[in-house]
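The other protein chains are all here in position, but one chain of the complex has been omitted.
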Amino acid sequence: MKSDSLKTKDLIHVGVYTAIYIVVFFTVGMINAIPFLYPLLFILVPLITGIPFMLFLTKVEKFGMVSIMAVIIGIFWYIMGYTWIPTVSFIVLGLISDFVMKAGKYKKFSMNILGFVIFSCSMLGLPAPMWLMTETYMAGVREAMGEKYVMEVTKFMPPWMGFVALVCIIISSILGAFIGRRMLKKHFERAGIA
Amino acid sequence: MDNNGENINSMVVLENVSFSYNTVEHSAGVYDINLEILPGQVVILCGASGCGKTTITRLINGLSPAYYPGELKGNILIDGIDSSELTLYELSQKIGSVFQNPRSQFFSVDSTGEIAFGCENIGVSREEIYKRIGRITKDLNMEYLLDRDIFALSGGEKQKIACASVAAMLPEIFILDEPSSNLDLRTISDLKEVIRNWKKQGKTVIIAEHRLYYLMELADRVIYMKDGRIVNDFSIDEFKKIEETQLHQMGLRSVYPVKFEERNDENSNKNNFSFNNISFSYGKRKFIDIPDITVPYGAIVGVLGYNGAGKSTLAKMICGLEKRVKGSLNYKSGIIMAKDWKNLSYMVMQDVNHQLFTESVLDEVILSMEEDDEIAKENAKKILKDLNLEMFCDVHPLSLSGGQKQRVAIGSAIASDKEILIFDEPTSGLDYEHMLEVSEIIKHLKAEGRTSFIITHDPEFLEECCDYLIFLENGKLLWSGAWTKENAERVSKFFEI
Partner (left out) sequence: MEENIIYEPPKHRGLYLDPRTKVLVMLVLATLIFFVHKNLILNSILVFIPIFLLISDKRYRPAFIYGGLFVIAIFVKIYGGKFEFPYLISMILGLIVELIFRFFPVFMFGYYIIKSTKPNEFISAMNLWHIPEAFIIPVSVVFRFVPTLAEENKSISNAMRMREIRFGTKKFLKNPSMILEYRLVPLMMSVAKIGEELSAAALSRGLGRLKKRTCMVELRFGIWDAGMAILIGVLVIWTIMGRI
């Protein structure tokens, strides 16, 4: 095998960090049961996952690492009932992110930031069904809760929320990448883990 | 390699082998190793921490340099074949490896699947796997462990599964890297039977280990290492003749069962404090139910009992880490209810990595203090000096060795001014010298008036350090007291294997 293809050891690392990503996402995601806090998800997840992600990049440094992670997470969302949209967004953006970071050999910090931002943007696929399928989605809600309720809800989730969310993700994933790097320098490198 | 003929009969040959790690990892490299191990031998690799014995095990099973990268010089022959020509996959069929940490070496989540894991990887047929599982679980006396959830098993049980899993691959060579570090006595004697079984089958067994006493009947040879080099290669008879004091000078643990004797009660002139009617239940089951534990102030209490007796639960209760705890503590003329115990007590955990948070040793100690001003800094430095850690003030705590990390954790306990300290297996995996260091520190804490509870399976440490004993069984206090004649006998009996 060539040294730049993924080996068993690398695949195990991919699994480990995918597990961390999913668990962090799920723990933070608990708050999305409360609709007003939903936007918080887009701020917290990139902020927190920045640390494991940056550590992950030091562990494997081979093309495919991020793509595989994205495929697994994408399929995970599909079977969790989030439609095919997040699956596609994770796989496509994960692949792009992988290419971007490969260009910097997974070492160049600017490329890694960009990659992480792109990767985090795939989160947008999660609420996307709500925006893209407003009609079918709201129809169900209307039946249950009445017309008045639907009008109120739509007021809170206008389509431009998508752009707000995008901006939130970009800013917080840049921050998350910086926090991740700081933690690498402050803790992991000095402890000999990274 | 024109002179291989003479090595044909050897199972493992290391010729002028030197190895140094590329990474900053703490495992020490090894130099000029010449070693020849014949089939059917049981060989112990011993020496102080960092002497390179783990590296030797990795060189033989091929993890160095394939997995732990580094620079390798010299030749390694496994069953006559140059190991650099073999992949890990090929080596895995000749060599079975058991590692130190039971929590990190299983891949499946169910026990039977884990035993079959290696066989499945190398493509053994289903019928054959069933046969092997049947045979091996009987040989290792562990039928009761089949089809269980691994996460629910104890460390010792996990270690047995690990042994069975490699044994099922029918390797010729077994390599064990400190397999007993996380085990209690009952499971150590199980491990001994496992190794005895392999020896009987004519397998070659290589064990890197601190605890030596359980291997004395089985080993053929003892290799003593220091600073990455082989210093002595004893036959077992030669090794058994070495005096205990000399072993200790070499940094080695005792090879004989420790003799426990009656002693004067050092705490007889001290007052007592007591936990009254403490209980902890989960659902309907009471895990801990103890009417009274009375302990002298400033005692060093050895907490004994088998796995599952409730030692760890009791420790967590005292630290206020368990909810639903009932009972009170009669301490210094006040009654303290369970929920406030946490202000009084602190635990140094077995996996000390979990309780180190900051970026430097000094910060770690200051974190425990109320303030973080200059005075606090001075105090923290003083504490570190007492613990012999002052040179590491600015170092990241997690980059230290196991024993040093433990001392940092102790330092933060001291800084928090807690009066009751609990140590969960503080000497597991420590060599003689480091064990003595821990003992000195705990005695020093005693001199400051603190009381320590020590959960331990280490007879030498218990003998060296503790001056009061409590023995738990099934969540109840079976007996407690100082080293009276009766108690010393009880302890001796407990440590017999």
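For clarity, chains are labelled A and B in written order, and residue numbers in each chain start from 1.
The rule we apply is simple: contacts are C-beta pairs under 8 Å (C-beta built on N, C-alpha and C of every residue); 3 or more make two chains touch, one makes a residue touch a chain.
Fair warning: this is a prediction, and the values are worked out from it, not measured in the lab.
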item	value
Contact residue for the chain not shown (choose from B:Y130, B:Y256 or B:W479)	B:Y130
Touching the absent chain when the full complex is considered, from B:D32, B:D351, B:D417 or B:E448	B:D351
Contact set of chain A toward the excluded chain (per top definition)	6-9, 11-16, 18-20, 22-23, 33-35, 48, 51-52, 55, 59, 64, 68-69, 71-72, 78-83, 136, 139-141, 143-146, 149, 152-153, 183, 187-188, 191, 193
Contacts of chain B with the absent chain, listed as residue ranges	61-63, 66-68, 88-89, 91-93, 95-97, 99, 101, 103-110, 112-113, 116-126, 129-131, 133-135, 137-138, 146-147, 151, 162, 165-166, 169, 316, 319-321, 342, 346-347, 349, 351, 353-357, 367-368, 370, 398, 412, 416
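The criterion applied here is as follows: only the chains that are shown with their structure count from here on.
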item	value
Separation of mean Cα positions, chain B and chain A [Å, integer]	39
Touching residues on chain B, where the partner in the complex is chain A	23-26, 67, 359, 395-399
Parts of chain A lying in touch with chain B, wherever the complex brings them together	9, 186-187, 190-193
